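This part shows subunit A:
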Amino acid sequence: MLELLFLLPMIAGLAALFLPANFGRGLLIVAALFHFQLSIMAWMDKLPIYTADYFAKTPAGMLVLLVTSFIFLCISFYAVSYIRESKVENESVFVGCMLLFLGTMSMVTIADHPIVLWIAIEATTLVSAPLIFLHRSKEALEATWKYVLICSVGIALALLGCFFITLSVDIAEIDVPLTFSSLNLVAAQLDPLWLKVGFIFIIIGFGTKMGLAPMHTWLPDAHSEAPSPASALLSGALLNCAFLGVYRAHTLMHLAGLGDFSSNLLIGFGLLSMFVAGIFILRQADYKRMLAYSSIENMGIIAFGVGIGGFALYGAILHMIHHSLIKSSLFLSAGNILLGFQTKLVTELGCLVKYFPKTFFSFFAGFIGISGLPPFGIFISELFILIGAFQSGHPVFAMLFMFALLLVVAGAAQIVTDISFSENETSAIRGEESLLRTVPPYVLLLASIILCIWMPTEMYDTILNTIKTLGGTIHG
Partner candidate 1 sequence: MNIFLLSLCLIVVGGSLPLLTYRRFVLTKFLYALTTTIGCLTGLFALCTSYSHLERLSWSWSWLHTFSLSFTFDSLSFFFLLPIFLICPLAAIYSFHYFDDEEKSFRIAVNLFFTNILIASMILVTTAGNMLTLALVWEIMSVSSFFLVIYDYEKETSRTAGYLYFLFAQAGALIIFASFAVIFSHTASFEFNGAATLPESTKLLVFFLAFIGFGSKAGVFPLHIWLPHAHPAAPSHISAIMSGVMIKMGIYGILRIYFILESTNLLMGQTILVFGMISGVLGVLYALGKHNIKRLLAYHSVENIGIILIGAGLGMIGLSLGDLTMAGFGFGGCLLHVLNHSIFKSLLFMGAGTVIKQTGTAHVDQLGGLMKTMPTTGKSFLVGSVSISGLPPFNGFISEFLIYFAAFIGLQYPPHATLLLTILAIISLAIIGGLASFCFTKVVGIVFLGEPRSKQFTKTTEGGLAMTIPMVILATACLIIGIFPQQFIALAVNGLRDLNGLELLDPALCTAIGAQLALASRLFLLIFVVIFFIRKVLYRKKEITSGPTWGCGFTQGTTRIQYTGTSYARTVVSFFKPFVMLEESTIRLKKIFPGQTTYTNQVGDIAEAGMAKGLTGPLVNLLGRLRWIQHGNVQLYIGYIIMAIMVVLLTLFI
Partner candidate 2 sequence: MESILSLGLALLAAPLFPGIILKVKALFVGKKGPPLFIKYYTFVKLLKKGSAYSTSTTFVFAAGPIISCAGAIMVLFFFPIGAIAPVFSFHGDVIVLFYILGLGRFFTIAAALDTASPFQGMGAAREAFFGTLAEASIFAILILFYRMNGSLSFADYFTGLQPISLTSPAGSLLLLVIVSLFMVLLTENSRVPVDDPATHLELTMIHEVMVLDHSGPDLALIELGSFYKLFFYSAFITLMLCPLDPARGLLNLPLFYAVLALVYVAIGFIESVTARFKMRRTPKFILTSCTLVFFAAILTMGFNK
């Protein structure tokens, strides 16, 4: 049954909370493997749904699910090694929350009822908060507080948005089950005003979680203070889930004939996020924060692409997948750097290429990937978004988009070259580069390369199905 996707990791997570630490590590990997298998099965239509009122299998959700599951699998291996080396006190809490986190995220991907979706997204906030607080430093405490408070406030607004959408159903006096899939069918009859208001609150609400500016403020703090495996999950998987919420609402708006309104909002927030990210990536002193801002930028790109629609929509979906893979790889590499040098400040480290060549390789390759260069997939997705922007008659937006991209690349390139090559006197604490910590980033990057060269037909069809509802196309 499809519900197993979230039940299994949740049960495993609850169990891990009470099991001795040593069991937890094994459980983490086993659960991750099982979950990946379940995701594959879900893709192969082997899992029937029992609670169709609340859950459904949608192409967009399936994509996010697969990516999440794959990333989690890679991270789980990394996490085991990470726990061992960074002396986590509360190991069972860590493992348990990781699994619960996976469970809630899986729940997001298959949720069909707006409020269930809301519950799941709010739940991700709550179960990931302990992850951020894992190292119990003052900074971590502050980051957690901001994360929980701002995300909760934001998401509360999304709940309001869900109520407004319900109201629009009521006013139109239609009697359908309150699920996205059934609402989509009657979208044209819904009350447009309340739908718009609802969308506004949903994009602000889920946008907070997704990291759209100006609601992004928690993100750099949380992503940089969290332990690296958790950062990787936050950036690579959680943001997508929040995006899924916005995406669902946008689909509804599109079908209701209000696509222009929601598109403009998405474009606006997308560009704003990209610029805000650009401001802070330039001359950023902390490389994990740099990565966090880069996530904001990429979420902006995705929002922009979805807003543009058409050809760019295909690009945006591709971008979501590749960004998850590459960004989580980057955060894992950043974790390796942190373990090796014990500092997050760019000025205090250097010559990564000499001290940790393997980490350097994955980190630099990730940077190349995130900057939109081949052979990584972001190259193609950004190209398509750009083309889409021109095609849909938004040359000004396209120019702004290009400018923002450049701004971010300029900032990131500076930091990455500094970390990788600049000579540094304060010599490093030479940790070992353990295999378990270096391989997962490679695997993630490799996945992006492979997807850029060869995409499985099933995935291609799913992407096409995803964008079809929004009028996306890949034929100009």
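Candidates were picked such that all candidates are chains of the complex that A comes from, given by their letters.
Worth a mention:
Methods note: contacts are C-beta pairs under 8 Å (C-beta built on N, C-alpha and C of every residue); 3 or more make two chains touch, one makes a residue touch a chain; residues count from 1.
Note that the structure is a prediction, hence the values are computed from the model and not measured.
Candidate 1 is the one that touches subunit A in this complex, out of the options 1 or 2.
Subunit A meets candidate 1 in the complex at residues 145-146, 149-150, 153-154, 157, 196-197, 200-201, 203-204, 208, 214-215, 217-218, 220, 261, 265, 276, 278-280, 282-283, 353, 368, 371-375, 379-380, 383, 386-387, 389-393, 395, 398-399, 402, 405-407, 409-410, 413-414, 417-418, 420-423, 452, 454-455, 457, 460, 474-476.
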